[in-house]
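Below are the structure tokens for one structure; questions will follow.
The complex appears here without one of its protein chains, the remainder shown in place.
Each chain carries a letter (A and B) given by its place in the written order, and its residues are counted from 1.
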Amino acid sequence: MAKEVFYSGCAAAAYGAKFSRVEVISSYPIRPYTGIMMELSKLVANGDLDAEFVHGEGEHAQVSIAYGASAAGARAYTGSSGVGVTYAMECYSPAAGGRLPCQMAIADRALDPPGDFGSEHTDVMSARDQGWIMGWAETPQEVFDNTIMYYRIGEDPRVMLPQFCCQDGYFVSHIPGKVILPDQKAVDEYLPPYNNPHPLDPTRPVSHGPQIFPDQGPAIDLQRAQAFLDTPKVIAEAVKDFNKQFGRKYSPFVEEYMTDDADIAFFIMGGHARTARFAVNHLRKKGVKAGMVKLRFVRPWPTEAVAEALSKFKAVGTIETSTSYGGAMRGGNLIHEVRASLYDLPKRPAVTSFMAGLGGEVVTLNEFYEMAKILTEAAKSGKVKKGVYWLGFEPD
Amino acid sequence: MSDFKFKIPKHLEVPMGAVIPAPVKENPGMITGNWRTERPVIDHEACTLCLNCFIFCPDACWHLDEKTEKMMWNARYCKGCMICVNECPADCLTPQNELDFPKGVVRLDKPF
Partner (left out) sequence: MAEVKQVTIWARGVTQDMEGRHLSLLVANSADKDGKFVQAWDDYADLPDRVGVPLRKYARISEEEIEMRYEYENKQPNVVIVMDDTIIKGMDILHGMPKGGVLVVNSKRSADDLLKFIPNKELLSSITVVDASGIAADVAVDFMGSEGGVEVAAVGKGISAPLAGAASKATGLLKLESVVAVAANKEGVKQGAEAAKVKKL
């Protein structure tokens, strides 16, 4: 029987891994993702989960253990936050290029200096070009569901890629919310066992990651590129099946809220989408035709879905909770991809970006109202005054 | 080229690179006196000035005042661990509840 519980995002991720029947777990502590490993170690120690729990001596070791386990044919789970995510950077490309699906739970944390526990997406966004599937959850429920869905997507023979299953630190990872835990049998039906076609096996020796000549490089790169071309189809199937199996209503790539007749829209991912919904409700009451588009996958970037969703608005503001210092728009990352997605459309909305929630700062309703004001102006004039607004820190 | 300059409210300002002066003797930014429920009370008559409390205090909250030849206690940083009480060979230190002392309030807006 499905059962309703009150779990934080950390606990939800751990239970997502448990229901996915992970076989190898590698840990190393860093806030705020620590709670996930605390929970899993409890489950393993109590005999509720039959998995090998390995302590890495650092995040680099953690990810090496995870993709090593995947190479041996085990479903592997690891995770990190903040500088832990960047410390493991070297290991991301070998895992993706080796086509070794494993899952890394991320509870975002701002990078140093100085030490800050707050949530900012910059940590794992720095690894977005390494060939991992990547996306954010808005609620503990979505964390739980994504954990299972990502394994199904990543382990699909057409994909075979590792996954970053991300949630905002504190906002999602530490504040409990309602989570429906399904039947294990239902999950087993949805998620078949992991099948590595060429596992490390002494009776059938294989060598992983040999040295190649430079002219062989493109072919290896193209394999990964091809996998990413094929992934969206797999995501669409996996999400559709998930909705059917568990009675959810996830859109595969972008979720729209009150967008049917909207003039302006917030483009957002992660936990702050929750506040954006309330902001949209209040703005509607004031007569502002606002809507929200929530991004569910950053990699693969859903170009067509983003273009389709955003083309109907007059003005769009991306809410950037990560930094791209010196980037084209001088602010965050999302706007680059959003503008590129819209460039070839005959009619496209005015697009600007808002730097908000940096270092774990709360994005308040008032900040959303301020964004709406700027977007309404842009909708009227048909163009934006500039590409980035640093909310609260703009000169007069 | 841009002339854009951020406007950072005074209360949110941070020094360049977050480099701050290091505390030399005391750190007024990290007062820990409100961690304690009890404080060590000294009986100066019984004290032999053996300096055990000075040696064992993990937070350097005991020192010998050379003028008065008395051991002095630092209320602002003592966390009330009572190691000094445990280590005093002359039994001249006794723990006493913090609310028995109306004075010496260490009141902060936020804990550390």
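In this text, a residue touches a chain if its C-beta (ideal position, glycine included) is under 8 Å from a C-beta of that chain, and two chains touch if they have at least 3 such contacts.
Note that the structure is a prediction, hence the values are computed from the model and not measured.
The omitted chain makes contact with just one of the residues A:Ile180, A:Ala340 or A:Val362: A:Val362. The chain omitted from view is touched by exactly one of A:Thr34, A:Asn146, A:Gln163 or A:Thr352, namely A:Thr34. Mapped onto subunit B, contacts with the missing chain fall at residues 32-37, 79-81, 97-99, 102, 105-112.
Residues 7-11, 31-32, 34-35, 38-39, 42, 117, 170-171, 173-176, 271-272, 274-275, 278, 362-363, 365 of subunit A touch the missing chain (whole complex, contact as defined above).
The rule is short, and it goes like this: only the chains that are shown with their structure count from here on.
In this assembly, the C-alpha centroid of subunit A lies 45 Å from the C-alpha centroid of subunit B. Within the complex, the subunit B residues that touch subunit A are 2, 4-9, 17-18.
Across the complex, subunit A meets subunit B through its residues 113-114, 330, 390, 392-396.
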